[in-house]
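Take this structure first; my questions come after.
Removed: one protein chain of the complex. Kept in place: all other protein chains.
Chain lettering (A and B) follows the sequence in which the chains are written, and residue indices restart at 1 in each chain.
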Amino acid sequence: MILEIKNISKSFGGVHAISNTTFAVKKKQIYGIIGPNGAGKTTMFNIITGNYKPTNGEVFLDGTNITNLKNYKIVHCGIARTFQSIRLFKTMTVLENLMIGMDHDIKYTYLESIFRLPRFNKEEQKSHQFATEILKNLSLLEFKDQLATSLSYGNQRRVEIARALATQPKILLLDEPAAGMNHSETAQLATLLQKIRDDYDITILLIEHDMKFVNHLCDKVLVLDYGKAIFEGHISDAIKNKDVISAYLGDKKYA
Amino acid sequence: MQKPSKNTIIYTTLAIIFLIIAQSFFDDYTVRILNNIAIFIILATSYNLINGITGQFSLEPNGFVAIGAYVTALVLLTPEMKMDSFQLEDPHPIIMAINLSLIPALLLSGVIAAGVALMLAYPVFRVRGDYLAIVTLGFGFIIKVIAINSPAWTNGAIGLNDIPSLINLYWTGGIAIITVIILLNIIYSKYGRAMKAVRDDEDAAAAIGVNTMKIKTYAFGTSAFFEGVGGGLLAILLTTISPDLFQFFLTFQLLIIIVLGGLGSMTGAIIGTFLVIGGSEWLRFLDANINLFGFDFGAHPGLRMVVFSIILIIVMLFAREGLMGKKELSDIFKRKVK
Partner (left out) sequence: MDILNFIQQVVNGISVGSMYALIAIGYTMVYGVLRLINFAHGEIMMVGAFAAFMAMGVWGLPLFIAIIIAISFAILTGVLTDKIAYKPLRSAPRISLLITAIGVSFFLQNTINVFVGGTARSFPVAPFFDKVITINSIVFTPTLIIVPVITLSLLAILLFVLHKTKYGMAIRALAFDIKTVSLMGVNSNQIISLVFVIGSSLAAVGGIFWALSYPILTPYIGIMIGLKAFAAAVLGGIGSVSGALIGGFILGFAEVMFVAFYPEAGGYRDAIAFIFLILVLLVKPTGIMGINFEKSRF
């Protein structure tokens, strides 16, 4: 198990966003978290990535307890994420956005950069190469020197994934990666995610509303409803599950 | 990737040639203004690092300039001069013991200012940048309170006189050039990238692995260092300093400079310095007696500052990007080549 979530609860001023949820993700799995709006999916992501501290429970990455680490340290441990609404750095080029993701991996000190000591050039070149490689793999190379926010919506989403990959993660957390995409874009994304999983030997945890996408891609899903896990298993079984059906029927959007 | 580029070498050489010509041939008044401009370039570009590049609104310069000016003045004065000029209390033994030459004095100014900055940065950046402005604004006042109330260290409200006038354009201009090069080296490194990331979206930066508190502290400490050095140069330019000299107006001038030039552009900060310091000399007539169409409107001291604040507000409301936006000179040339 690469990621273990044990008895996580989170409440905001008395409102329970997540209560006592436990699940685990295997290495190289593509694992989906689904559920109606407001079920606590993004909150779960925020807890795993250290942006929220859980009221109760623990998060383990590769057996190490990472519950109380600061968010940027969790990234260094190997969990990277994308955002539901795109959060690229707007004054920077695509390449620079990726190099922010590599910040921790570029090893020269402040003084070395001030005096342009030899390690500065070596490390910059190395990271430049690595970032370029990722861009090539995600067929974004042609946009390398453009402002990230000037790209099309679909490409911006891909840059977000590329930036997360640049942190060299063990697990990639994607918050609604297919949101706002049309059918062919969604299909492309699914292929891309599988390729990423294989090329980078990576585990993927994703939140998604598009059931076709989840069905096609995910090895296993967790269904959240009102902050509680009501199902964990294969998507084909989830659709038949009584609790899952009633949770979705309760939410008009999916009725 | 970034070896000293051809452009850097060309600009630096041009700047040095200009300094030599100016120091040798220009009259005293012009040289004094150029000295002032060089010092303000140091202050404005370093202030731009925290405000423009890192996007953390700070109002610190007058406090750190004061620290720098006092440190340089105190270590440059000989023990005998200190005994003479300290009228309220005898100088503290530490003050008596230290006597340095200019370069170590300026470095010490910078280091002490940066040290104080780190102490302020910890409580502020532990939270978020929100309170930085008010903490630094308050800090400027506290420095004044301390300077007035610690006569054994600062000679109180009287201040320090007869600071050796070691000023010349080679010092001020040379240090300004070095400052700009160092700041550009920071900006075009992973640290500068992280600073810009913090400016663009602090939460996202932290969420993809940037230690934002550390980055903000680096930027703030670096700004403070150069403001300390600039303060030291100001002390040897003025040769007399007192607690009243480092009012908030100093910070306000620098703010206008970087806003006018374009927050986040070092080129902009340099252009802004020439415009504001030059313009400030020109606008002096506003504070004198105003006589329009035969009517005597009397003298209105402070009118110049009203004009400055209106300029600031107008730029913020209608031309938020300033003259240069976030671009540098090199970016503009690059675009033309393409």
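Points to keep in mind about this one:
In this section, a residue touches a chain if its C-beta (ideal position, glycine included) is under 8 Å from a C-beta of that chain, and two chains touch if they have at least 3 such contacts.
This is a predicted model, so every value here is computed, not measured.
Only one of the listed residues, B:288, B:310 or B:332, touches the absent chain: B:310.
Screening A:21, A:46 or A:203 against the full complex identifies A:46 as the residue touching the chain left out.
In the complete complex, the hidden chain is touched by one of B:111, B:137 or B:158, namely B:137.
Touch with the chain that is not drawn comes from one residue among B:14, B:145 or B:288, which is B:145. The set of subunit B residues touching the chain not shown comprises 51, 55-57, 59, 120, 122-124, 126-128, 130-131, 133-135, 137-139, 141-142, 145-146, 148-149, 203, 207, 248, 252, 255, 259, 263, 300-303, 305-306, 308-310, 312-313, 316-317, 320.
The rule is simple: only the chains that are shown with their structure count from here on.
Rounded to whole angstrom, the centroid-to-centroid distance between subunit A and subunit B, based on C-alpha atoms, equals 42 Å. Across the interface of their complex, subunit B is touched by residues 49, 51, 70-72, 75-76, 80-81, 83, 87-92, 96, 99-104, 106, 108, 110, 113-116, 120-121, 124-125, 127-128, 163-164, 167 of subunit A. Across the complex, subunit B meets subunit A through its residues 1-4, 182, 185-186, 189-191, 193-194, 196-197, 199-201, 203-212, 218, 264, 326.
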